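Here's the structure we're looking at; comments come further down.
One protein chain is absent from this view; the other protein chains keep their places.
The first chain written gets the first letter, and so on, giving A, B, C, D and E; residue counts start at 1 in each chain.
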Amino acid sequence: MENLISLWHSTGLYNFTGGQAFMMLVGFLLLYLAIKKGFEPLLLLPIGFGAILSNIPVAGIAEEGGLLYYLYFGIKLGIFPLLIFMGVGAMTDFGPMLANPKTLLLGAAAQFGIFASLLGALALNAVPGLEFSLKDAAAIGIIGGADGPTAIYVASKLSPDLLGAIAVAAYSYMALVPLIQPPIMRALTTEDERKIEMQQMRAVSKTEKIVFPLMLLLLSILLLPSATPLIGMFALGNLMNTCGVVERLSQTAQNELINIVTIFLGLSVGSKLSADAFLQLQTLGILGLGAVAFAIGTASGVIMAKIMNKFSDTPINPLIGAAGVSAVPMAARVANKLGLESNPHNFLLMHAMGPNVAGVIGSAVAAGVLLSLIK
Amino acid sequence: MENLISLWHSTGLYNFTGGQAFMMLVGFLLLYLAIKKGFEPLLLLPIGFGAILSNIPVAGIAEEGGLLYYLYFGIKLGIFPLLIFMGVGAMTDFGPMLANPKTLLLGAAAQFGIFASLLGALALNAVPGLEFSLKDAAAIGIIGGADGPTAIYVASKLSPDLLGAIAVAAYSYMALVPLIQPPIMRALTTEDERKIEMQQMRAVSKTEKIVFPLMLLLLSILLLPSATPLIGMFALGNLMNTCGVVERLSQTAQNELINIVTIFLGLSVGSKLSADAFLQLQTLGILGLGAVAFAIGTASGVIMAKIMNKFSDTPINPLIGAAGVSAVPMAARVANKLGLESNPHNFLLMHAMGPNVAGVIGSAVAAGVLLSLIK
Amino acid sequence: MENLISLWHSTGLYNFTGGQAFMMLVGFLLLYLAIKKGFEPLLLLPIGFGAILSNIPVAGIAEEGGLLYYLYFGIKLGIFPLLIFMGVGAMTDFGPMLANPKTLLLGAAAQFGIFASLLGALALNAVPGLEFSLKDAAAIGIIGGADGPTAIYVASKLSPDLLGAIAVAAYSYMALVPLIQPPIMRALTTEDERKIEMQQMRAVSKTEKIVFPLMLLLLSILLLPSATPLIGMFALGNLMNTCGVVERLSQTAQNELINIVTIFLGLSVGSKLSADAFLQLQTLGILGLGAVAFAIGTASGVIMAKIMNKFSDTPINPLIGAAGVSAVPMAARVANKLGLESNPHNFLLMHAMGPNVAGVIGSAVAAGVLLSLIK
Amino acid sequence: MAELMSSGIELMFAGMGIVFLFLTMLVFAINLMSSLVQRFFPEAPPTPATPHSAPSNIADKATVAAIIAAVHQYRQKK
Amino acid sequence: MAELMSSGIELMFAGMGIVFLFLTMLVFAINLMSSLVQRFFPEAPPTPATPHSAPSNIADKATVAAIIAAVHQYRQKK
Partner (left out) sequence: MAELMSSGIELMFAGMGIVFLFLTMLVFAINLMSSLVQRFFPEAPPTPATPHSAPSNIADKATVAAIIAAVHQYRQKK
């Protein structure tokens, strides 16, 4: 009898708190979005599952002695996001960007979303019950970078309590890029602008592709050392791929290693989706600001492209500016799709890949600024 | 000269203890069983090798500063068995079980082997020189679960000193299933019963296969949170495989990741095969009880199947009850083989896969009960 | 304005020290050698990149909190070199050596390079400003083993401060084997000796290949336990490959696992290329002694082969003695090339593979002696 | 000792009870789930899973390519 | 609060400034690098990357082997 009572007291039903139940629903919602809606499933499925596991009463899977507690060290020490960044680097082709380097400026302009939402977060302090420190605001702003590992890396350094909400917002909005961007892009461009065809790009030699990651790293070392963990690992992955002499390392970095780390990273991020941290007014603020960041980033990119089109001697279709937010390769595909709608012969995909990968560099630079100036 | 003496004093020959020599023989025996007899080689080869390495005098490979000492943390912290369980989940097809859910009860009945041998271990306390605590008895009983990672997980939590012997017994008896089970199955069934043909199973839709792991996890959360680390990781692996949107994660979980962890887990388990811990009367007790557990589990499954056959509207061949012990897929193949002996047109394999995978769930549940009630 | 100054103070340009800049150049030089010259790129590319990353001012990538700081634990605890050795073991075919076991003695003779350069290091203490302890000298000598993981393992145990320079020297000279060895081989042999054709080797059975790694391990256990971490993991990898029953583990050990560990090991080794440790007169000494070690090892192997040819009943081409330094498979290819130059029908490759893999065993044994006798 | 045995027996009843309770509930849950899924999300039965389809795929393509090429060559020679 | 906002605004100017500075310098650096590379290391433009060439390679070999074998057989039969 005593045993039965002890058993009943050890059930989840007996121990559930409302917060845990709610967070579990959030976890199931993420699984639904990942599986049925195809929202960045590689990340949101493990994140959602991690959210469920870490909110199970009694089991303590995210507490000392539990699996997610130990996996989380990979984020806490900054290891997982950097390894993922290395793999992403190995998968990235800088060819289109090197063929048309001025599209880098589009990747710069789109980072305005980061700083605008940082300001927005600070402004939200006016709302009673909301309190964001400068670190919190910076970690929220980085959602506008539209780059998962960068957002997770910055949040883990500046505002680990908000990590769960920030990662979820970042990946969710990246998945929503095909919904968020088009209205903004249409509103800011004329039909004629969207019809602009761009010149075919020159071929980029293998040597240029090998030198570029080293040059990128060097510039980052000279100007902004705080960005070198991110940019360095990205450059390492890219160099492993382009140099052609360490093919087996490159393949492992962009396949098995990134897959293993993705599973661990997702589960660990999910373990930060605890009721305590997530069920706050803050989270609504983060979700709202994330959407704002994406919207402003998109708009900044498009406007910058319109300005550049004015002064450039070769035509620039303003739609590719939207790809500057990164969200590789989704944002580039969106630009391509809108281009085709206005002009069925207008394939913008490769042209949009330039600003797209430039956006990754841009947000790593922005991350470096935030990590360096906010103490 | 001094150097020569110092060298001689550093040889293995000079430093060997009888116990170490004996344990090394055990290690070589395991290698022999793995390579020549095909006994669960994926596990027993690294376990045997780990036993040899950790019993080398002077070298200290299983002591602080040695490789196996560090690898063992993966077991101590419960990480390796759970990652293996995730991979096994990704490799498991619940289709046959979902097509005929009542076979789950066979997977329940077979767990009686666990509790019978738990009682047996306690009864052995009557033998002078044997002393098993309740925790030890539970860790020994779980051998009857016929599921490697579950046994290692439970033993690492309840009785780490017995871990080596328990893991060896669990994997050895799993390899011996084709020898242990048939006589019991023949003794408990009539020729007519063994001839029973079962109805062809319905096809199971992809949606059911996606929903099932989540439902399993949910039930475990509500009823038995202490089982959720095991069942959760199993469900995660299974979901990754069935959902179809994270194919690359699923492939990595069931290939490279599980292979890497298997090597590490095997070596770490082997490092617990030290003379101190293994060369005890206890070990004989464990080996004996393990055999009893498998036998009783097999018998319980068959008897349950006979009972169900009485009350069921569709015929159930009692042989498939034996597959309820798990030991996937060996036990299901044994049921199939005995079925074919009695009736050459009777293919029981898919029917036996239902209780077979149900047995995995059953032992994870039993593990949860033991971990929750024994403090 | 304050922000701008603070930013300027956080740039790499402002914080660079001469030493860091120089070490970064060393890093870029290693990348150049790896990519353009094909010098052991799998190791030298990550090592060079690690050197660059760890010498970035402000960023602290090799200090506590930085990625390379944590990765370095894999070397400090001796884990990475042993896992690489396991993978190398799985890739090694002992067939040619088993077919002609007396070539093992060539692998023994070539280890003289290790001890000669150990003495050389001690002799260099006569140079003012140079101070090598016995541990340092042993760690430097092991470069002559021409085996990367062995050198890194020994250096990490005996002289971690010199690890960076030692690893760089070891891999660089391995890459330079086609330049270092031929003049020595030509000087020590006559044209007639180089023309010697060797008898075709017998086929080696699978059983012999399975038994050999176990026998090797056993001998090492009895005679030299201090070598068993290295020889044990090598034997494990080899056994996994030859036994044929754990193919999936063997494949993972020689592909994904070794690739992942190679990336991590290379970066960690690079993180030891700090200005403090590298920009010393010592480093010049290490580079010089490494070249001496390779040269003496080569010469010893060739001379031993000439002696054996005198007493052997089957002819031995002295060129294959040079392969005894290990540097698998480069040194064997060099022997083959020189053989073909003198006699276009003389294919020495398989004959040279015997001493080549014997050299791996030889240097692991020498490493065991050093680790055991130097306290 | 007797106390230990009685703890063990208690554990056995609790354990087997929960195992059966859990798996019985799972049976009901599966039946419910399956009928809901079949009613609200009817699906064509899945084709046999082909987890490692890539290799055979390659072989297929090779086969097709080879046939095309061979037949092409055959015709030209004729 | 006002102080925090002014820190934020300062951060925005510094941040966007550095992002543009960095990427503008990168534009110049790329242009310089590309012209240097094209002048001193002229290269045939790279063929499309084939990261997973092994399988297709296999398929190719299989194709070729199959063609040879089929044609051989065809001739023999004739």
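Note that in this section a contact is a pair of C-beta atoms (placed from the backbone, for glycine too) under 8 Å apart; a residue touches a chain by one contact, two chains touch by 3 or more.
Remember, predicted model here, so these are calculated numbers, not experimental data.
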item: Residue among C:114, C:168 or C:287 touching the omitted chain; value: C:114
item: Contacting the left-out chain in the complete assembly, out of C:104, C:180 or C:305; value: C:104
item: Positions on chain C contacted by the hidden chain, ascending; value: 93, 95, 98, 101-102, 104-105, 107-109, 111-112, 114-116, 118-119, 122-123, 125-126, 134, 137-138, 203-209, 211-212, 215-216, 219-220, 223-224, 241, 251, 358, 361-362, 365-366, 369-370, 373-374
item: Absent chain, residues of chain B that touch it; value: 3-4, 7
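The rule we apply is simple: only the chains that are shown with their structure count from here on.
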item: Joint neighbours of chain E and chain D, given as chain labels; value: A
item: Contact-graph distance - origin chain B, target chain E; value: 2
item: B-D or C-E, whichever has more C-beta pairs in contact; value: B-D
item: Multi-partner residues of chain D (at least 2 other chains); value: 11, 14, 18
item: Per-residue overlap in chain A, given as positions that touch at least 2 other chains; value: 3, 7, 223-224, 251, 256, 369, 373
